[in-house]
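A protein chain is absent from this complex, but the other protein chains hold their places.
When the chains are written out, they are named A, B and C in that same order, and each has its own residue count from 1.
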């Protein structure tokens, strides 16, 4: 199975179906090997002290992995996260943008599994790691 | 170790130290056995179709577990989540408020672990389950 | 959906289909509300110092949750674990038997999710917590 949606197609999909959060996120790269998504960090993503909040990193991981799966199976808006595991490794840089680098580990008929490392601009090592399982509904829905 | 902060003390702490998110959350109950936190669901928490987004449920679980731990060890604002695992079980009711019921499973010197079930008003069974690990810095900081 | 297999039926199933590990495990209780499974701790389950090994606790959680799901959906030997998250909370008592108390959180058409607390005889508080997702194949296989 090759690439079904490239970065431009994914960004268009986000703008249309996820208008509320789309301004925060951009798909920077999408290939069969990996997907990279960026988060424009705004005031609303911060915790006291300027660090990016855990839920904001979770939102980035979730969106990036969702797009990584769609890039491989095509536009299936009803795919839903059933499980997520996230490790917070170190503090993000205050107020800097972030990016998630994902790889798809399994594309099954009913389930897809992917993981991601999250980076903060200006910090060399990853600030978080996440893996998620998505349930994929029958295509004919 | 008994209860160090009750619901009123926790709500005051949120209002002061987490002013940005405090209007969304209320600690409804805090005892040695469990803590219950409520999320006032607003437009910003919703996904297309009216369902509450995964990151919003993650934010509720994270805040509720954080407060459950503080209720037992006192005000330690530097406690940080190091790991979270969340299962999404079923769709929340469209636009309804949510609540998280937590129990603390371990209060160690360096680590605290708790889990929670998340409920959506009008849905009998839990809509999500989460467990989290918090790293607790030395008190003398 | 009521109870499809009781403790006796589950123990008979383990003896037949899981002969290799069945001598270590017993289903002690199975109701719609919870399932309790026991592990007879032997030399092979121990780590230096007499504590029960992590993989042995994982094996107990996995078997208990598998049986909790089968107790509700009937004998589906092809159900497979797709995700497991486990927190180790405190040391089990040296050489003591253990038990897992499970509750089923979701029984879907394709997925079942359950969690468990693991106890060590002689230790009041739980020594581990685990949650697992099982993929359930179409019944007609």
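Following the convention adopted for this analysis, a contact is a pair of C-beta atoms (placed from the backbone, for glycine too) under 8 Å apart; a residue touches a chain by one contact, two chains touch by 3 or more.
Given the structure is predicted, the values throughout are model-derived calculations rather than measurements.
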| item | value |
| --- | --- |
| Contact with the hidden chain (one of C:86, C:105 or C:118) | C:86 |
| Candidates C:23, C:55 or C:74 - the one touching the absent chain | C:55 |
| Those residues of chain B which, in the complete complex, touch the missing chain | 82-83, 85, 110-111, 113, 133, 135 |
| Residue ranges of chain A at the interface with the undisplayed chain | 85, 87, 89-90, 105-106, 113, 115, 117, 125-126, 129, 131, 133 |
| Touching residues on chain C - with respect to the absent chain | 17-18, 20, 43-44, 46-48, 53-56, 58-59, 62, 77, 80-88 |
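Heads up, the rule we're going with is that only the chains that are shown with their structure count from here on.
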| item | value |
| --- | --- |
| Centroid comparison with chain B (C-alpha atoms), farthest chain | C |
| Centroid spacing, where centroids are CA-atom means, of chain A and chain C in whole angstrom | 33 |
| Chain A and chain B, separation of their C-alpha mean positions in angstrom | 23 |
| Chain B-chain C separation of Cα centroids, rounded to whole Å | 28 |
| Set of chain A residues in contact with two or more other chains | 82-83, 85 |
